[in-house]
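One structure follows; several queries about it will come next.
One protein chain omitted, others in place.
Presenting chain A:
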């Protein structure tokens, strides 16, 4: 038989089995899915916009566009970015196919076999897979409730040449933690001193339910930072709109790579996104989404307090889509996945969110965005029963 390259060996496991079960059993209460609430997606609003964009922009929205992106969306992106203290970035911005498309083309530009990527711990598991698929060695750096620890990062950068430091500084997936402005400044000073590139993955930033906004890490080290964000969490994932702000030296190489990867992001989808962002109805929709997710988070944390055994702990995030629940050191979340399915809930074990070979197994990531509000309390009660010492 004809060969398939070594990079593409196919594997399966209990997580795939869980997602298979999810597809077949719609009654399961799923804390595993990191997707927006379908009830909070702007179907009616976007339906109106689809005809509007064809009328307003004409056939150009149906044609091939530039690899860089659709100018009206690039303009709207600047307004979004400015709210995050990312200023004067118009010439550095391009539209990617989702946040994951942006990460992929950045990795293609920066990583080769043996490249070192430093990540916080825990971190976003699928990104670790992407780095490794580009041949990188992924190394965890000690982290605390404020994210990566400055002294540990400094030491890691001193020990070896590093291609990239990957950070999710705001409402981190999976822990929900946010790096303070002070910590961002400290980390920025270190990366500038070591002349290393940071990739800032910032897709949850607009989903803030409490507290004051923190400036993007980019604003502390603009020449060293690849800033990646998307409209998947606040508008709709199906538009596949990522927004990337790249250091000047990287922009043309990444655009040339993107041209080879998928030519350009759908102009039709970009036109819908631009029109959505420009509209008062779009802003009202985003505000309603934030209220909706904020209420779910409140319901979840109330239920955790009510039901979970005292040995379990969690940070209450100020935004985002996730709560990270840690059990005692002898708690094994991986072993719990199957019994949880039998009991009617779907969970992701925290072990999926580390780069280390033998990750801790005592945590669970709970994603609340996609769970109907009315099911959160019952889901947590089931979880608590499973976690109870016996």
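Everything that follows uses one rule, which is that a contact is a pair of C-beta atoms (placed from the backbone, for glycine too) under 8 Å apart; a residue touches a chain by one contact, two chains touch by 3 or more; residues count from 1.
Basically, contacts and distances are computed from a predicted model.
**Student:** Among "CoA-transferase", "Na(+)/H(+) antiporter subunit C", "Aminotransferase" or "TusE/DsrC/DsvC family sulfur relay protein", find the name that the UniProt record gives to the complex chain excluded from display.
**Tutor:** Listed in its UniProt record, the absent chain's protein name reads "Aminotransferase".
**Student:** Just to verify: which one of A:95, A:110 or A:380 makes contact with the chain not shown?
**Tutor:** A:110
**Student:** With the missing chain put back, one of A:51, A:212, A:280 or A:374 would touch it. Which one?
**Tutor:** Of the candidates A:51, A:212, A:280 or A:374, A:51 is in touch with the missing chain.
**Student:** Looking at the whole complex, which of A:138, A:236 or A:274 touches the chain that is not displayed?
**Tutor:** A:236
**Student:** Of the listed residues A:90, A:256 or A:283, which contacts the missing chain in the full complex?
**Tutor:** A:256
**Student:** Among A:22, A:62 or A:356, which one is in touch with the chain left out?
**Tutor:** Going through A:22, A:62 or A:356 one by one, A:62 is the residue touching the chain not shown.
**Student:** What residues on chain A make contact with the chain left out of this view?
**Tutor:** Contact residues on chain A toward the absent chain are 1-10, 35-36, 38-39, 41-44, 46-47, 50-51, 54-55, 58-65, 67, 97-98, 100-101, 104, 108-112, 115, 126, 129-130, 133-134, 163-164, 192, 195-197, 223-224, 232, 236-240, 247, 249-250, 252-253, 256-257, 259-263, 265-269.
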